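Sharing a structure, written as structure tokens. Questions coming.
Every protein chain of the complex appears in place save one, which is left out.
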Amino acid sequence: MSGVVGAVLQVIVIAVGSPLLVGVMRQVRARLEGRAGAGIAQPWRDLRKLMRKEAIAPHGTGWVFRAAPPLLAGTALVVAAVVPLVTTASPLDGVADLFAVTALLALGSVALALAALDTGTAFGGMGASREMTVLALVEPTILVSIFALSIRVGSTSLGSIVTATVEDPLSVISPVSVLAAVALAIVTIAETGRIPVDNPSTHLELTMIHEAMVLEYAGPDLALIEWASAMRLSVLLGLLASLFFPLGISGASTGALALLVSVIALVVKVTLMGALLAAGEVFMAKLRLFRVPELLAGSFLLALLAVAASFFLA
Amino acid sequence: MNLVGTLFVVALSGCAVAAVAAVLAPPRARLRLAGWCTAGAGAVGAAAGVAAVMADGMTSGVSAGAGQRWSAWLPELLPLAGVRLAIDPLGGVFIAVTGVVAVCAAIYGIGYCSHGLDGRAFQLVLPLFVAAMLVVPAAASVSTFLLAWELMAISSLLLVLAEHRRRAAVGRAGLWYAVMTHFGLVTILIGLVAFAAGAGGESFEQLRAAALSPAAKTVVFLATLAGFASKAGIVPLHVWLPRAHPEAPSHVSALMSAAMVNMGAYGIIRIGLDLLGGGPAWWWLLVLGLGAASALFGILQAVVASDLKRLLGYSTTENLGLVLVGVGAAGFFAASRLPVPAALALAAALLHVVNHAAFKTVLFLAAGSVLHATGTRDLDALGGLRTRLPYTTAAFAVGALCASALPPGNAFVSEWLLLQSLIHALPGSGVAGAVTMPLAVAVIALSAGLAVATFVKAFGVGFLARPRSAPAERARESPPAMLGAMALAVAGCAALALAPTLVVPALGRAVGVVFPGREVVSGELTLRLTGVAGMISPLLIAVTLVAAASIVLGLVRVSATRRARRAARLWDCGAGPISARMEYTATSFAEPLERVFDDVLAPESDVDVTPMKESAYLVERVRFHARVPDRIEHRLYDPLIAAVSAVGRGARALATGSVHRYLGYGFWALTAALIVLVVTW
């Protein structure tokens, strides 16, 4: 029972908290750059404003364009329910494993890329093409990292991997985990479109990936996309935290208090990681698009070394 | 004769009736009569295949390796050897796949062939091709197998050549195909004849019981592998595939790509795993390596292709590559004494064969519908078909989703199974496994990622946005027969995607033919691996996804204050309306990937500047050509062809035109042979 409650809780925490995470990250960035910042609730205020505007159907777009935002948000919600953030005993744990989670996130990106192509503008095509390039190159890193993480447990089920780490927290301080963690962190940055792969705040056509894809959206559609992007970011950060620092996650049979503690632990961990990411972004510039493959090849190498280390050093 | 046998014979008779109808029926009724007969034969054939896998026959009670078996020996049908047939669950899977694809293709053909393809010859050959493909997995002796194989090759060649009067490219494609398929036939012939000679008999049972020396086994395996790989479109013998598939009529492409290439995989499984009984690990590492190379090379070529059917053809190379990765992994695990991952890998390979057949049928049929409506296969000239061909677009969308291995598509399930088998093999598979498995996982991952990009390109550029040329603007939806066939194939995809739990246990029985043992997976809603940890539920994923998306939509409905959508102009940077020429094309979509994989693809581009007559500084015309040639063809086949033609030119000196000289050659050859006989005997 606590599994179901935990799963519902984590979906709610992600759904409500992810815009706040984006707010925190912007605030950290603003402060580090010497600005006052708009406050951490600004993304929610933006969403509210967008919801009040009317939706737009640009000329020549069709069902693909309309279906993409809810599908993107839907995949993010399903992933939020599957991934062990608050509890390792999500009722959906047997339904989808780490491979399925990756594929679901990719499905969201694909929906958005198709919508971008549907507009028929050069921006849309450019964004879609770049997004798909990054997605294709990220895939090997993700799957090989999953391989590395699953060797110790003998399963790709997220619940089992995290439970094993909870039971033996020191196993994280091994080359396997460290290499896989770095590889997955790079992948997370690439998947969520942060610096140095993409710049979430740019509106300069030649450099953007994600923003180019959503250029034609407005009103509630845009609100959904912004919300979904925030959810993807928080879920992926939460997943990283759970895989490599699963402190405070509840197991199968825990009480209400333990669940509350888990929620607080999740919020603290994800906020910290978000703040760290934002602080790191201040000191970094966006990579040229054709330098991104180098970064991803590097992360692939680290992931492969993680697999190798698991039998080099075992 | 049991159920399987009866159904199989009925199916073959159906093909014969279709062939006769094609010849005798009046032109107006010919298409329908032949088409429906072929479709019926396909359906019955599929039923025979399914019965061979599912029905509990004499060996009922044993969970794996059960299913009804049927065998027959018809000594009078063929002089000397006779025809020997036997259907077991492994053959049954391939028969069932062929049957279902044949149903879709035949119904589709009724609508598709009405313009120019309704001649006697074409309609006669199609059922024969289907019959040959039904017989190949049922053949149980070397002579029957080779006969069916050659019938399959020749009939498919004739079908590829169907439109040779309309386009010159068809003839060239046919030539490539003829050479490659006969190269394959020759190597298979050498391999199987050597095998039969060593075994002292040509029926598969005798071959199975034969005790050959390891060296002889290796020769047999390598020879047959080369032949089967060329049929399956495996690198470097794939060159015929991206030529023949685009030039063949679309339903023939579907038959070839979804059913015929599978026979290559079938051959490797049957000869390598079943008749030769496994073998050393390096055989299977070779198969795995070939598969991995094909998967990567195929999808890389597909991602930069802008011809829709060529793209699909390269995607076939990729998918058969993945199948061979599974087959190779299965053989390798079996050689390393890991029965559980071996069975899992083979089940994954078979499931991928089935899934690939389903989505590739949809995709080729939809591509044919586009070709029918617009007359072009060039993605750069398509676009905007969403409003003009709504059903075709929907079908292609389903096929593309399935082909890109994303949930809730069907290829996701088979790639998931394949990855699971690779991951769970690691502890026990030794150094070779420890080195190979991570690389294999990486290859599968990269090819899956690139497949996503490929099909986003094919669907997004080809069907969405606005038309990029006049023919695309004038496109009309296809006739009902074609739509019905596509709907059937889409239903197959959906069933495979949502209920793999019905299919995979049946495939477990086919695996049981090669690796007798326990079942591979269990569970009704959730696919649960037995023997190792791992489960997934495609159906529940789809259901939760739909539920989540509906919740989101509901939330938006509740919270949005203004319901109506307002039509608006696209953002054009304030420079006036956007024209179709400003759209991203397939070539531009693939450009970043082309650049990233520059070293592998070696794209070519050149700029032609024609100056004006008056002055070299005034430019009259600038032309830019960019193309990505098939590098293997370029590097391997071009020198080979050059060498062969050099030999041919050299040999011209032997033929001067003098009759006496030619007769003289014959005389001297005969005498020399006689002298050799006298000396050696």
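In order of appearance the chains are A and B, and numbering begins at 1 in each one.
Criterion: a contact is a pair of C-beta atoms (placed from the backbone, for glycine too) under 8 Å apart; a residue touches a chain by one contact, two chains touch by 3 or more.
The criterion applied here is as follows: contacts and distances are computed from a predicted model.
> Which one, "Sarcosine oxidase subunit alpha family protein", "Carbohydrate ABC transporter membrane protein 2 (CUT1 family)", "ABC-type spermidine/putrescine transport system permease subunit I" or "Hydrogenase-4 component E", is the UniProt name for the chain you do not see?
"Hydrogenase-4 component E"
> For the unseen chain, which displayed partners does it touch in the full complex?
Across the whole assembly, the hidden chain touches A, B.
> Pick from B:L77, B:L151, B:L286 or B:A434: which residue touches the chain that isn't shown?
Looking across B:L77, B:L151, B:L286 or B:A434, the contact with the absent chain belongs to B:A434.
> Taking the entire complex into account, which one of A:A36, A:I173, A:A256 or A:A285 touches the absent chain?
If we include the chain that is not displayed, A:I173 is the one touching it.
> Return the single residue from A:G39, A:P91, A:G154 or A:G298 that touches the missing chain.
A:G298
> Since one chain isn't shown, list which residues of chain B touch it in the complete complex.
That gives, for chain B, the contact residues 431-432, 434-435, 438-439, 596, 599.
> Tell me which stretches of chain A touch the chain missing from the display.
170, 173-175, 178-179, 293-294, 296-298, 300-302, 304-305, 308-309, 311-314
Here is the rule we go by: only the chains that are shown with their structure count from here on.
> Rounded to a whole Å, what is the gap between the Cα centroids of chain A and chain B?
36
> Could you pull out which chain A residues touch chain B in their complex?
Against chain B, chain A makes touches at 51-60, 62-64, 70-71, 73-75, 77-78, 81, 92, 94-97, 99-100, 103-104, 106-107, 110, 113-114, 117-126, 128-130, 132-133, 135-140, 142-144, 147, 150-151, 153-157, 160, 215-216, 219-220, 224, 289-290, 293, 300, 304, 307-308, 311.
> Touching residues of chain B toward chain A in the complex: what are they?
Chain B reaches chain A through residues 303, 383-384, 386-387, 404-407, 412, 416, 419-420, 423-424, 426-427, 434, 437-439, 441-442, 444-446, 448-450, 452-453, 456-457, 459-461, 464-466, 526, 532-537, 540-541, 544-546, 548-549, 551-553, 556, 559-562, 564-572, 578, 580, 582-585, 588-593, 595-596.
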